[in-house]
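Can you keep this structure in mind? I'll have questions shortly.
Of the protein chains in this complex, all but one are displayed in their positions.
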Amino acid sequence: MSSGFWSMGGYARYVWPCFGFAGVILGWNLWSARRAMAAARLRAQRALEIALAEGASQ
Amino acid sequence: MTVGAWEAFVLIVRRELVLSFRRPEQLLQPLVFFLIVTTLFPLGLSLQLSLLRDISPGVLWTAALLSSLLSLDALFKSDADDGTLEQLSLSGQSLTLIVVAKTCAHWLVSGAALVVVSPIVATALGIPVAAFATMMLSLALGTLTLSWLGAIGAGLTIGLRRGNVLLSLIVLPLATPLLIFGAAATERAISGSSAVGAMYFLASVCVFTCTLAPLAATAALRITLE
Amino acid sequence: MWTWFYKLASPPYVYGIAAAFVPWLLSAAALALCYGLVAGLAIAPPDYQQGDAFRMIYVHVPSALLSLTIYTVMAAASAVALIWRIKVGHAVAAASAPIGASFTLAALVTGSLWGRPMWGTYWAWDPRLTSELILLFLYVGVMSLRSAFEDPARGDRAAALLAVVGVVNVPIVHFSVVWWNSLHQGATVVKLGAPSMPGSMLWPLLAMWLGFMLFYGAVLCMRLQGELLNRERQALWVREAIKS
Partner (left out) sequence: MNSAADGLCVEKVHVWRGERHVLKGLSLKVGPRELLHISGPNGTGKTTLLRVASGLLRPEQGTVTWMGRPISSSSSQYQAAMAYSSHEPALKSDLTALENLRFAVGLKRRVTLQELRTVLDCTGVGPIADLPTRVLSAGQRRRVALARVLAMRATLWLLDEPYSNLDASGTELMSGLLQAHVEGGGMALVVAHHALALDCNVHRLELNS
């Protein structure tokens, strides 16, 4: 790739961090969505176990 | 035999005023806060009077917004804590009427008092007397709008522990147009040019908020009361 | 037609289609973003005024547009949930809020990076960036109000009302900020305007915008499954959902 591309016409100091930060935001969204889903699934499972345990004890 | 809406409105406003004047120190606190905040800026900036005058609208209005916020969480919280808010909501009068009456009484006690005190602060900040009229009118409209935005925020944060921090977090972003138009009107008045444009915008924001906020505040109360 | 709309109110149905949509949305978003990035960074000619710095619009403009779109979606879902008491609405609103806040932050950072070459500083109270900042405060207000209540159902309804009140105020805030900016900043400060663009510059922008929207759809569907599970823990369908 020609070095001209990476220099972004002299604005490399701003263009790459800009795209980098957008990438960070996209990545964070995916990561935290997956984490939130897993946490919710775990809480639901625990609630299910408690409900089953209560059901069994009555 | 049932009590008419206007009669109930007057009764609730009287109730709020009697309650407020039973504890006068709680009325003075926001005003003293208003005075303190406006004296902090000159101390912090140590400007000559002429430069101080340039920043005085912003200082005056920011201090007015913050001190109005201080007195807002008392709007519903004391009634909610001792259970009288429930009694009011079961009184057969519409909840909107109760919210309108309480908010108007709250404005009389806090916003109007602020407007009365504002000339003292204005002279301290070097604002010429000629600008007092526009400043006080704009402050009156601004504090009334803020009382209504605050009524929505107070309705939403009644039962919460650190409710008034959240109240400020919710209300201040919505109050930015107020600050912009109010400070601009005062600034125009100070510089002698006509503040009509900014005043019209401020008045329109005030009318818009005063018509829609009662519905939102009633809905907010219903959410937390239920 | 109504049965389709009615089914959208039932959590298990929405959980099912959300789970099914995620892979499609993600791959479509990836496709659009790849094309947008390659075309935007390499193929599109530099702007005659801003040079290559203009390429930053390919992330700033989609983020800014998305931050506003997501707030509107959140407010609409909240209004539906408040008026017709549909729990799925609250779940959509709760899922959208953090995504919207993240893209508002993205718009702010990319905007100040894009403004830096023009203004010489990272922040010059540009009217659109200032409105974006206030929008971020609105997002934070809604999210912190939702989490401040012990009873999640009440937190949902309170945050929903605040979202609706907020969306009514967003245009007023934007107008007053633009009006305020015209007062002080004269013509000296070039406003953060996207340059008028020929096709080769415009297509990548549309592709990036489409990519961001599809990405939002995908992440929303992912978070929505979590929010629905949180709100429907006692329901029977949750058992099957967890096993799969």
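When the chains are written out, they are named A, B and C in that same order, and each has its own residue count from 1.
Methods note: a contact is a pair of C-beta atoms (placed from the backbone, for glycine too) under 8 Å apart; a residue touches a chain by one contact, two chains touch by 3 or more.
Just so it is clear, the model here is predicted, and its values are computed rather than measured.
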Sole residue of B:Val3, B:Leu51, B:Val116 or B:Leu215 that reaches the chain not shown, by the stated touch rule: B:Val3
Residues in subunit B touching the chain absent from view: 1-3, 7-8, 11-12, 14-15, 18-19, 22-23, 79, 82-84, 86-94, 225-226
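Assume only the chains that are shown with their structure count from here on.
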Chain closest to the middle [Cα centroid of all protein chains]: C
Separation of subunit B from subunit C, taking each centre as the mean of its C-alpha atoms, in whole Å: 32
Euclidean distance of C-alpha centroids - subunit A vs subunit C, Å: 15
Chain centre separation in whole Å, for subunit B relative to subunit A (CA means): 41
Touching two or more other chains - residue numbers and ranges from subunit C: none
Where subunit B touches two or more other chains, by residue: none
Subunit A residues touching subunit C - in the complex, by the definition given at the top: 5, 8-11, 14-15, 17-19, 21-22, 25-26, 28-30, 32-34, 36-37, 39-41, 43-45, 47-48, 51
Subunit C partner contacts - residues on subunit B that touch it in the complex: 152, 156-157, 159-160, 166, 169-170, 172-174, 176-177, 180-181, 184, 201, 205, 208, 212, 216, 219-220, 223-224, 226
Subunit A partner contacts - residues on subunit C that touch it in the complex: 37, 41-42, 46, 51-53, 55-56, 58-60, 63, 98-99, 102-103, 105-106, 109-110, 113-114, 116-117, 215, 219, 222-223, 225-227, 229-230, 233-234, 238-239, 241-242
